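All protein chains but one are shown at their positions in the complex.
Let's look at chain A:
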């Protein structure tokens, strides 16, 4: 764990790329055809911008299309209307320089920890020797040195998240997309992982889009919080979080008066939507 102290030596590689790490989402609409043959609008006219190197959190009630938005930013899905632009270019197909972290494990159970982290460089045809060195380096940065030869099933939930984090960051992405990455973790582990995420993010400074249910987590981590409405999802409000950086421990920031103030402000906006979404699902509608 002491190894995390010398992370500052990492060079800010790819800093030139960061200028085109701006994400512009404008008028994004997504419709699905339900199995019953009806058209379901998941997203309606979503627009917001993430500046290069900015940490943007997206909060909203369940089923408001947060994940759908992310899959269109990464290029896994196509919008029905509107567009996503990354660095001024419209997304079509898998966006280059993007990494994704999911709520559930996306590790390959048949690969070792090292093999999982190696995937990114291997897919990009980085020479094997170089790829291994960088994978070992990233495992050390997330505090998993010595676990290279373990299989994912031999690790705890928090450790698996660290592996996923190393695997996502090893390509030094200009955009990091996170879909409730710590949602399945217990509260303490979540706080530790959030703090570590912040320190790693500060090293390579990708633009981050971070989905969460947890408003505290959103305010503690992000520069900008986007509040979405219940289904069909659209942007209700955008808040800029002016808490100073580096923020240090995520657990301690919660007690700052400014944090509490912001948290209350955003919650007032969000509460209405959460209640509406709850009423919809509790009212027998599926």
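Convention: contacts are C-beta pairs under 8 Å (C-beta built on N, C-alpha and C of every residue); 3 or more make two chains touch, one makes a residue touch a chain; residues count from 1.
The working rule: contacts and distances are computed from a predicted model.
Peer 1: For the chain omitted from this view, which of "MBL fold metallo-hydrolase", "ABC transporter permease", "NADPH-dependent 2,4-dienoyl-CoA reductase/sulfur reductase-like enzyme" or "Extracellular solute-binding protein" is its UniProt protein name?
Peer 2: Record says "ABC transporter permease".
Peer 1: I'm checking contacts with the chain that's been left out. Which of A:119, A:184 or A:237 qualifies?
Peer 2: Missing-chain contact among the listed residues: A:119.
Peer 1: With the full complex in mind, choose from A:102, A:147 or A:267 the residue touching the hidden chain.
Peer 2: With A:102, A:147 or A:267 as choices, the missing chain is touched by A:102.
Peer 1: For chain A, which residues lie in contact with the unshown chain of the complex?
Peer 2: 71, 74-76, 94, 96, 98-100, 102, 104-112, 119-120, 122-124, 151, 153-154, 167, 171, 177
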